[in-house]
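Only one structure is covered here, and it is reproduced in the block below.
A single protein chain has been omitted from the complex, and every remaining protein chain is retained in its original position.
Right, chain A next:
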Amino acid sequence: MAANVSTTNEKTDKTETSQMHSEEKNKPRNGADILIQALHDQNVDIVFGYPGGAVLHVYDALYRNPIRHILTRHEQGAIHAAEGYARVLNKTGVVIATSGPGATNLVTGIADAMIDSIPLVVFTGQVATHVIGSDAFQEADIMGITTPITKHNYQVQDVNDIPRIVKEAFHIANSGRKGPVLIDFPKNISASIFDEALAEANREEELYLPGYQPNIKPNFLQIQKAIQAIGGSKQPLILAGAGVLFADARHELTEFAEKYKLPVINTLLGLGSIHGQHELNFGMAGMHGAAVANDAIQKADLLINIGARFDDRLTGDTKLFAPKATIIHIDIDPAEIGKNIPTDIPIVADAKEALKALLKNDFDGPDTSEWLSYLNEKQQDTPYWYVEDENEILPQQIIEMVHSITNGDAVVTTDVGQHQMWAAQYYKLNHDHQWVTSGGLGTMGFGFPAAIGAQFAKPDKKVITFCGDAGFQMTLQELALLNEYNLPVKVVIVNNGALGMVRQWQELFYDGRYSQSLMPVQPDFVKLAEAYGVKGYRINTMEEAQSILEEALNSDEPVVIDARVKQLENVYPMVPAGKSLDDIVGVKKF
């Protein structure tokens, strides 16, 4: 086990506080106690984690002063669960892992949270300060490793800094452009005795972060410029991204769009920022977005980007993106403005504040009736499509059925690949904070643990995860949690026996050379589920599909559904990587 740690500390003048459990009144509090208390102070109601040598003191403190702790079966499961939790509640997710391998197992999740702006506070154990840098047992330089993939990170050097650091971390994670903050916690610090008197003296201290003052309110003049541009436009278009969701601005977005009859399209991560079937919603844009949404971008004379970052999966070739449009870009992160697409009217602000400012002004909006009827016609003519197959179930049909059985109300998480794109296309969301997907990093193995976190966050909601047969196998060990914690998560494996998205690219761009993308040998997912005490179902035919999905999705129990679908189905439409949105292929006219 980890190196023995001295628990002696110079500071002896500690005071007792009323927060202590009565039987331990006389025991001075150590760093671990302070950490757990700091989590209580932040109203943390659940943490996802996995213990180990460097965090034994922390887990001991947790035992004394409990916060609900979910023991996942892999640290990656813990962090994706925390991401799922954070997404659906718009609240900071909390993760604990030990030093070394525990910490490095979190890295994928931290990078995922960074690129998708998910608020997390991640605690990693660390070897004792006096052996840091000596390649001690289970030492990893997690500060160095995570610096480029965290919004901020700390290594605690003094036990008395813990309250301040935790407070700062939660503030940083869940304000401005949200993101993961890591706190590296050396073992001897967790054992050091806390100076209660000093803490009492510093208790009322305000947060002091002179280098961090996110701009929340929009600039008045910029709003006036935006209003002028909107008023003078003929073919305006709102592109709503995840920023709208993080700002909880769905209501304002919808009101604004309705007030001026402005069409809205979404990014993959912005889905749910307006009702999926709202008459002004023209769907998702980008690589596998709706033909109408991409066409709208190319024809718009004004593009109002609210809380999206013009990612390359959305824009295609940036030089040919929205060629006719004046660009308004509302973003809380000034560094996003002008990064990928030159912006005419930048507005650095929280999406909700910006929309409120726009709504406060009554101005003469543009007449969009012609533009809307063009878009409506285009939408009618070029919907998402598939060609039914007599013998096989199409993956799209599974998503459609799940959508109709759950009335579009379920919390949906996805893994990464073809099924993710079909879920985005066919599961029309009724609400915000109902859609959890790994957009920026495209992390296979994300969907299932994210669903677990989402179910903890919303115990009364139906939570469904669409997974590919490959991605599910990356984190399926978390099946153990469904039974243990009585989580009625519905796992829908869209099983095409392939790394579908890779296979599709090989079909389209590598002359069908399926190099390492077919997976002929698979576990029996039904038996696998049963081994974990979870009911498993297999779907082979359309008839089975309807009846089994109805039974399984309406049950109160966790279920795993192995839906066998056509292997060679492709996701369309598609804008090939690096091409212009105009070069979209796989659009069918109806």
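Quick note on the criterion: a residue touches a chain if its C-beta (ideal position, glycine included) is under 8 Å from a C-beta of that chain, and two chains touch if they have at least 3 such contacts; residues count from 1.
The rule is simple: contacts and distances are computed from a predicted model.
Colleague: So which of "Acetolactate synthase small subunit", "Isoquinoline 1-oxidoreductase subunit", "Cysteine desulfuration protein SufE" or "Oligopeptide transport system ATP-binding protein" is the UniProt name of the chain that got left out?
Modeller: Going by UniProt, the chain not displayed is called "Acetolactate synthase small subunit".
Colleague: For the chain left off this view, which of A:S134, A:T147, A:Q228 or A:Q277 is in contact with it?
Modeller: In the complete complex, the chain left out is touched by residue A:T147.
Colleague: Decide which residue listed in A:Q155, A:Q222 or A:N281 touches the omitted chain of the complex.
Modeller: Spelled out, the listed residue whose C-beta touches the missing chain is A:Q155.
Colleague: From the list A:D195, A:D333 or A:D432, which touches the chain that is not on show?
Modeller: Final answer for the missing-chain contact: A:D333.
Colleague: Of A:Y212, A:W385 or A:W505, which sits in contact with the chain we cannot see?
Modeller: A:Y212
Colleague: Since one chain has been left out of the picture, which residues of chain A touch it in the full complex?
Modeller: 143-144, 147-148, 151-153, 155, 157, 172, 209-212, 333-335, 338-339, 342
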